[in-house]
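Moving on, here comes chain A:
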Amino acid sequence: MDILDEIKKDYVIDLMKKEKRPDDRGFLDYRPCTVEKGIFDSAEGSARVKLGKTQVVVGVKIDVGMPFKDRPEEGVLSTTAELLPLASPTFEPGPPDESAIELARIVDRGIRSSNALDLNSLFIEKDKVLMVFVDIYVLDHDGNLIDASALAAMAALLSARLPKYEDGHLIRTERNDNLKVTQKVVTCTFSKIDSHIVLDPGLDEEKAMSARLTLATTPEHVCAMQKGGSGAFTRDELMSLIDISFEKGNELRKLLD
Partner candidate 1 sequence: MMVIWMARIVVPGELLAGSPQRIEFAYVENGRTYSSVLGLFDEANPRVIPLEGPYMPAQYDIIVGIVNEVKFAGYNIDINSPYRGFLSAKDSRYEHKLGDVISAKIVEVDEVKNVDLEGARSLKDGEIIEISPAKIPRVIGKKNSMLDMIRDATKSEIFVGKNGRIWILGGNSALAVRTILKVEKEAHTTGLTERISDFLKQEVSK
Partner candidate 2 sequence: MEKPKLIIDGKRLDGRSLDEMRPLKIQAGVLNKADGSAYVEWGANKVLAAVYGPRECIPRHDASPYRAVIHCRYLMAPFSTLDEHGRSGPNRRSIEVSKVIKEVFENVVMTEKFPKTAIDIFIEVLQADGGTRCAGITAAAVALADAGIPMKDLPCAVAVGKIENEVAVDSGKLEDNYGDGDMPIAIAPRNNELLLLQMDGMFTKDELRKALELAFSVFPKINALQVEALRAHYAVKKDEVDRGD
């Protein structure tokens, strides 16, 4: 595995030197991307995102539960990710590893810090709040799971309908209001390959990259960032990627309408 990766890496780096990407995209182009909302009736909210050959589904389930002690008036948002073994030969069954945890936490951070899901709106009464579970299921891994997952999570939240609440219980067959979603947060993920930076890395590019940078944005603000990989970015690179993220973020947001 390791050895084949090294060969592919050289191939991708050589291409980059000729200003080309393996699938012939521009350095700052996304692959074709589709967003479908409401794909599962069983879940209160759901969505499927296809980004090139990467495919992610998200299910949103809503329960009634206790708030966190330090946030008594807020509902609970919980985001997890499963890198399903059917999505890649490198994904193994078992509890989430560091990559799955990081993926979920980046998506969670963007939604949470922008207050995209209004947690105060999930308060019912003392010691009783709505809990929103966002489960990210990666079905097919062809690179850039972060942007696909963040987009799918946002779409699933936008599609979610609250079950009717009666006497401390949810009546799941009756769904009424939408969840209160105040912002559309999207992420843009860049890979640094040799000295080049590309948006929306495919799997081959991810294997060749030294570092990765994700920026989550709303139209006005950057609301989460995460660098990954052993490589580094300069301050100038970061500043220019902020501009690009705002611009490309607006394009992604349109897919959520």
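We take it that contacts are C-beta pairs under 8 Å (C-beta built on N, C-alpha and C of every residue); 3 or more make two chains touch, one makes a residue touch a chain; residues count from 1.
Regarding candidate selection, all candidates are chains of the complex that A comes from, given by their letters.
Remember, it's a predicted structure, so these values are computed and weren't measured experimentally.
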item: Pick from 1 or 2, the complex member that touches chain A; value: 2
item: Footprint of candidate 2 on chain A - complex, ascending; value: 2, 6, 70, 98-99, 101-102, 104-105, 109, 112-114, 213, 218, 220-235, 238-239, 242-243, 246
